[in-house]
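The complex appears here minus one protein chain, its other protein chains still in place.
All chains are identified by letter, namely A, B, C, D and E, in their written order; residue positions are counted from 1 within each chain.
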C-alpha cells in the first residue's frame, strides 16, 4: 500500500529553460534506461517474492518507491525547461513564440501537442514507455543482474545528460540522480553477495543435465579456423568456479534441417501442382 | 561480413510433436529472453567497439553469430513440433486435423494463420520481437552486465522449457542450449574481470561530481521511520570498494514542485476564464 | 515523494486457484482498462498541474497512489491463482504438473516462462503495457473526461471479471475494486462540476474563431440523402447551452485534392520516363 | 458498406508550405488524439451495436465516416506543406533542396524517406498508429464517455495546431475541424442524455454487490493523516445521486501478501540450495 | 469524402457459433494480413497520387473503400460466432456459460473483457493493429508490389481460415473474400502492366549511378566457395531485361571497420582510465 507527500524528493530548479533539453530528459522518464522502467521493474520483482524472503521484498519495494519520486522530479524538470525560452532562442525564432518555434523545428512535438508543454510517458523520440522493458523473472539472482544492468545504463544516461547542460539547477539534480544510481548499483551487487553460489543463473538447475561437452567451451564462429587466441574467456578457470574454459575452433554441427512438406490445408505449395 | 553453412549447429529431433510446446518455444526465439535478442544485442554492441579494443569486438561478434545458429535450431524445432500431432490429441480433436484443432483451442494461432505451421519472429503470446529489447550502450562494462542479465534470463527460460517437455529430442536440444548459456554467462563475467575498476558504471564519470550525501546511503521509503535493519546494503563497505553504506530513515525532501501557468496558446485552462 | 507500507490495501484471498483466471486478471493490471494505466495517468496529470491549482494536483495524486496499491493487490491475486491447481485440472492434466499443463494449453505462457508463475506488466494476451494508453493533456477538463472514461471501462472490466469467477476471495476483491471505481467515476464528475463552463473542451478557445456553419450541425454521411431523423443530436439546444443542433443531409464538399508531382529526388515516378 | 466521392469534404489550401508544420499535422492523423483513432473507434463501436439500438449504430457510423474524410483532408494538407519551401528556409538551407534540408534537420524523416513527401499513418514523432488507442467496450455509455474524451483531446490538439500556423488556408481548415469537434463533443453528450441512469458505468451491475464501505468514500493516501479538506469530492451528494461522499484519512489495509514458494520446476530459487 | 449504407456488402451468417473461430477471424481484421491493413494502405497510397495520375487514385480509393466493408463483414462474423455456443461446448463447460468458459481456456480474452463479446482492432493473438503494417511509398510501382504482396498473404489467410471451419455461412463469406482477393491480385498486376519499364523500382534512378560490378551478380555467402549452381538467378538474362546474371563465390570485402574512440562526454570508456 502506497503513500505520498507533496514535496519533491530533491529540489528541481531551472535557471535558463531549454526546450531541447526537455526533449532529452524524456529519455530518463520513459526510455529504456529511465525511471519508469526501474520503478515498475523493482515493484513487479517485489510482488513475486515469497513471504520467507521478506528482506528482499523490502529492499526491492523501498527502492521502487524511491524511483517513483525520481519520475516526479524529472517531470517537474521537463515542465520548467518548457516555461519560457532563453534569449538566444527568442532572437532566432521564426514566429512569435520561441518555445513553440523550438518544439516545431527540433524539440519534442508531443510535449506541446499532446501535453501542453509538460512531460509525457515516452522516451526522447516520443516512443511510448512499454512494459516490455521490465524484467521480473521470479528468480532473484536473475532479477539482481537485471537491476545492476538497469542502473548501469541509467547512470550512463544521467552522466551523458549531465554533460549536455550548463544549467546549475539541472546539474544539481543530475548530480543527485547519478549519486543514487551509484548507491543502487552497489546495493544490487551487495544483494548478490548474500546469495551464495548463484552463478550460473538459475543455480538450482542441476548442471549434470546440461550438455557437458560445451558448457565451458568458447566456440569460435570465425570463417577460418584459428588458434586459441588465449583470452581470459578461452582458458583458465571459469568465474563460477565450476569449470575450466576451453577453446573450440569449430561449431559442432548437427545435420541438415530436414523439414517435411506441411499438410495441404495450409496451402503452402507455391504453385498449382 | 557473414557466412553460412546449411547444417544446423546442433541436432534437432522431435519424437512426439506437440503444438503446445511449439507455442512455448516461440519465447526462446522472439521473446525478451530469446535468441533474436542476444544475437542482435551482441551484434550491435560489436558494431560500436573502437579499433583499439578489437578483442572485445571479436568476442561479441563470435557469440552473436553463434546465437544466429540457435535461432535456426529453434525455428526447426517449432516446425517439427507442428508436423503431425500425437495420438492423444488426435483422439480429442473436434475436427479432422488434430494440429489445427490444437492451434485454435490454445496453440499459437499465427504459427498456422500467418506462417503455415512454422516459426515466427514473435514471442509465446505472438507479440512481435522488438528492437526495444536490445541494449548496446556504447560502454562495454554496461554492455557486459546487460549480457550477463540476458544470459541469466535466457538460461532460466531454457530450464523452464526443459521441464515442460518429455520428448528426448527436445530435452537434448535444450540441454545443449542451457550449456551454452552457462558458458556465455561465464564469458561475460570473465570479460568484466579484464576491465579493472569498472563499478559503478560508467567508471569514467568523476565521482566527485556526484552528490556526496547520498551516493552510498540506503534511503528508506517506508511510511514510518524505522531503525537501520542491518542488512548487507545498509552498512559496511560497498561492493565497489569506494564507499561505506549508511542508512537514512527518510528521503531528503526538496520543496514543492511550483509550476507556473503555461502560455495561453496551449489552451490548458480547463474553463472559460 | 512516495512511501510504502508492506500491508496490502485490501485483503486478497484465493480458495481455489485457477490459472485461467490468472490470465484474465492480467487485463486489470497491464491492459488498456487496467490499474497501471490509471495509476500512471493520474500521476502524469498531477505532474502538470500549476501551483495555483493545488487542490486538483492533490486529488489526482492521491488517487494515483491508491491505484498503485491496486496493482499490488492484483499481482498478489495472480500469484495466488497460480499456486497449485484445483482438482478437476489435476485429473485432466496430460503431464505431471497441472498448472504448467494449463499454462501450455490455454493459460498465459509468459506468466510461467518469463515470470515463474507470477504477474507481469502485460494484458490478458501478453501484450506489454504501453505509455500510449496514458492521457495527460495539460488541460484539466480534458483530463477529467479521460478519467471518467478510464474508470468506466475499468469498472466494466471488473464487473466482467466478477462474473467469471466463483471463488469467494476473488469476488470479495473484485467487489472492492468495483466499489472504488464507483467512487472514482463520481469524483471525476464532481471535479468537472467545479469547472464552470468547460464544454466544449478546451473552453478557452474563442469559439468565434471556429467555423460557424458547422459547429452545431449534424452531418449525415449516408449515401442517400435522408430527412432529419429527429434525434436528440439533430435538433434542440446543444448540451453545452451555446448552440442549436441542426441537421445537414450532405457534407459540404471542398474540391479535388490537386497534388502536384513531387521533386525528382524523391524518385516517386513509377516508371522510367 | 462504404462509398466515396473524389472531392474533399472541405477545402485544403496552403499558401506558404512549411515542412515543420507538416510534421505537426501528423499528430492529427495518426496520433492518440488524431482522426484515424476516432474514425476507427466509432466504426468498431458501431459494429457492436445490436439491431434493436439501430439509432446509436447510425449515429456512430455516420460520424466514423465523416472522420475518414478528415484523414483525407489532413493527408492532403501534409502533402501541400511539403510541396516547395518558403523563402526563409531556402536561404538558410545547407544544401540545394530546402525541403529536404528541413526534413533532415528537424522535420519528420519518414515523410521523405518512406513516403516521398507525403502523409503517413504515424504521429508527429513517427510512432505508428496503433489499434491500442481504440476504445469499443460493448457498453454504449462507456463508449460515449470515450468519445467525449477523444473529441476533447482532439479539439485541444486542433486548437494548439491553429496557434502554430499563420497560413490562412491552414487556419481555415483547422477552424473547420475545431468546429466539427465542437459538434461531436455535443452530440456524444446528447447521446448520454438519452441513456437514463447510466452512472456509474456499467449501470446494470447490481450496486448491492459492490463493497458498501468504500463506494462513495474519498480515500486519502497522504503519508500524514489529514482532516477532511472539504472539497466537492469529499462531502455532499455524489454526482450519480446514489450516494453521499465521505472522507477517510486512511486506506483500509488488508494484511501481508503472503506468497508461498513456487514449484521447483520454475527454478525460482536464487541460489543452489 | 466518404459515405455509408447500413447494409453489409455481402451476407454474413453463422449457423453454429464457435468462439475459437472468432479468435482466428481477428487475424483477418487487425492482423498483418488483414483488412484494416489493406483498407488503410490503399487509402494512404491514394492520398499521395498527384492530380495528373487520377486513374490510379481512383483505382486505389475504390478498393480501399471496398475493404472497409470487409472489416464490417468480419466484425459481424466475430460477434455472431460469440453469440451462444454450440452443443459440444456447453457440455464440456466448467461453468454456467460455455462461451465465457471458452474465452478463458483458449479463446481471445479481450473479445470478452474489453469488448463484451465483439470484434476488436487486434490480430488473433490480441496484438493491436499497427500503422507499421502500411506501405505507401510515394512510388506507384513500389506500392503496387506491396499490394500484390498484401493480397497474396491475405488470400492465403482466407484460404487457411476456410479450412478451419465447417460452418456453411462462414464458408460462404470466406468464399466471397477469397474471390475478392483473386480480383485484387489481378488488378494490381494489371496496374503494373500499365507502367512501362518499372523494374527495378524505382525506375527513375539512373542505373549508371549504381555500382556496375555487383548489380546483376549473385553473391554467394556460403562458407566454402562453391561452383555456380546454375540456377535461374545465377546466369542468363535478368527479368528486367537490363542485365545478365553472373555468379560470384565470394563477397567483395571492404576492409576493417576502423572506428575511433568517441569523445569523453559520452562516457563510453568501460573502466576508470
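Everything below uses one rule, namely that a contact is a pair of C-beta atoms (placed from the backbone, for glycine too) under 8 Å apart; a residue touches a chain by one contact, two chains touch by 3 or more.
This is a predicted model, so every value here is computed, not measured.
Displayed chains that the missing chain touches over the full complex: A, B, C, D, E (touch as defined at the top). Which of D:17, D:31 or D:126 touches the hidden chain is settled by the complete complex: it is D:126. In the complete complex, the hidden chain is touched by one of B:38, B:99, B:115 or B:259, namely B:115.
For chain E, the residues touching the absent chain in the complete assembly are 3, 5-12, 32, 55, 58-59, 62-63, 65-66, 69, 72-73, 76, 79-80, 82-83, 97, 99-100, 112, 116-118, 127, 130, 132-133, 135, 137-139, 141-142, 145-146, 148-149, 151-153, 155-156, 159, 162, 172, 175-176, 178-183, 185-187, 189-191, 193-194, 199-202, 205, 207, 209-223, 229, 231-233, 238-240, 243, 245, 251-257, 259-260, 262-263, 265-268.
Although one chain is not shown, part of chain D still touches it, namely residues 1-5, 47-52, 94-95, 100, 104-106, 108-110, 112-114, 116, 122, 125-128, 138-142, 144, 195-198, 201-205. For chain B, the residues in touch with the chain missing from this view are 1-9, 30, 36, 40, 43-44, 47-48, 54, 57-58, 61-62, 64-66, 68-69, 71-72, 75-76, 79, 114-122, 128-132, 134, 136-139.
Following the convention adopted for this analysis, only the chains that are shown with their structure count from here on.
Fitting chain C to chain E on Cα positions gives a rotation angle of 120°, stated in steps of 5.
Across the two interfaces under comparison, A-B and D-E, the one joined by more C-beta contacts turns out to be A-B. With centres set at the average Cα position, the gap from chain B to chain E is 28 Å. Those residues of chain B in touch with two or more other chains are numbered 3, 5, 32, 100, 105-106, 112, 116, 125-127, 138-139, 141-142, 153, 156, 159-160, 163-164, 201-202, 205, 221-223, 251, 253, 256-257, 259-260, 262, 265-268.
Contact topology of the protein chains: fully connected, every pair of chains touching.
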